[in-house]
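As structure tokens, the structure follows; a few thoughts come after it.
Left out: one protein chain. Kept in place: all the others.
This part shows subunit A:
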Amino acid sequence: MRGGQGAAEARVLQFTNCRILRGGKLLREDLWVRGGRILDPEKLFFEERRVADERRDCGGCILAPGFIDVQINGGFGVDFSQATEDVGSGVALVARRILSHGVTSFCPTLVTSPPEVYHKVVPQIPVKSGGPHGAGVLGLHLEGPFISREKRGAHPEAHLRSFEANAFQDLLATYGPLDNVRIVTLAPELGHSHEVIRELTTRGICVSLGHSVADLRAAEDAVWSGATFITHLFNAMLPFHHRDPGIVGLLTSDRLPAGRCIFYGMIADGTHTNPAALRIAHRAHPQGLVLVTDAIPALGLGNGRHTLGQQEVEVDGLTAYVAGCSVESALEAASLHPAQLLGLEKSKGTLDFGADADFVVLDDSLHVQATYISGELVWQAEAARQ
């Protein structure tokens, strides 16, 4: 329960002995929470003349905004692109399990699928607030089927589509109603893509460029039409070339609309992208970096065969990698930037006053010790429980 009536009478929580991420820096400050929102303690002191009702010692840990994963295809045996009867419980399972990774909000991602799958699955995954039951669902990320054949990656070729003459209607026919949709990844070189991008942007849906062979010019035009995101930079797109940087060139393009920040997702596992390439992108455009997992259903499971949409995937070992940037930058890339991408930075991805109290408690090696949603403890590490 956030805000609303009775919030002023709600208990005031004060988290002490911690460093909080605020304004791009880790500050030695206390975090105050009331009614599920971050509270301004100075205002509380001088206007309401109140002190905290409860203090919690964070043991010197880091408090960062809860992570937001805008590209996650499933996990723990659940595949979001599978048209089962009870998609909801699969989403709920993933939502609960990712709390231990510090993710407080996410966009379940569907890979290229036939229209029947979209019609069945999309209505079953509504936008939902997070809580003790699990991370919040911000909306769906539909990756495909309007993508390039050459750059389809793991997406099944049989279900790829291009836009017909009545492009947006074609999209609606494929996906069904767009109420639960938050992000759409498409290839801008496809015909009629610009009207689709414009229409989606008007409806508040974030358009992302990916799985594409577009050159820089086509990508810039797509941004002018409203695209704001790049799906897993470097992967499934033309490689950077010094005479035509392709989609990668958007990071430093001077032909973009003034004041527009282009965001780009990076899978920082050390495998999808060479760490050196990740650093080049980060140094070129640090404000746009968005960390994503692009996790597949095999997340959290052992080796073996697993499904990914309509295909099967072998999993052999797990790798993890931490980007070579500052702790504050990395934390912002996982929280603030995805919130900015989705236009939610007033309430998510930040510990500013008035924002939703979704945050994680991290030790110095950035391992999650506890996760809070709306100021409520929703997950705690074993060691911390003692």
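Observations on the model:
Please note the rule applied: a residue touches a chain if its C-beta (ideal position, glycine included) is under 8 Å from a C-beta of that chain, and two chains touch if they have at least 3 such contacts; residues count from 1.
In the analysis below, contacts and distances are computed from a predicted model.
The subunit not displayed here is recorded in UniProt as "Glucosamine-6-phosphate isomerase", chosen from "NEDD8-activating enzyme E1 catalytic subunit", "CCT-beta", "Histidine-containing phosphotransfer protein" or "Glucosamine-6-phosphate isomerase".
In the complete complex, the residue from A:K43, A:R149, A:H241 or A:R283 that touches the missing chain is A:K43.
Listed for subunit A, the residues touching the missing chain in the whole complex are 30, 40-43, 45-46, 48-51.
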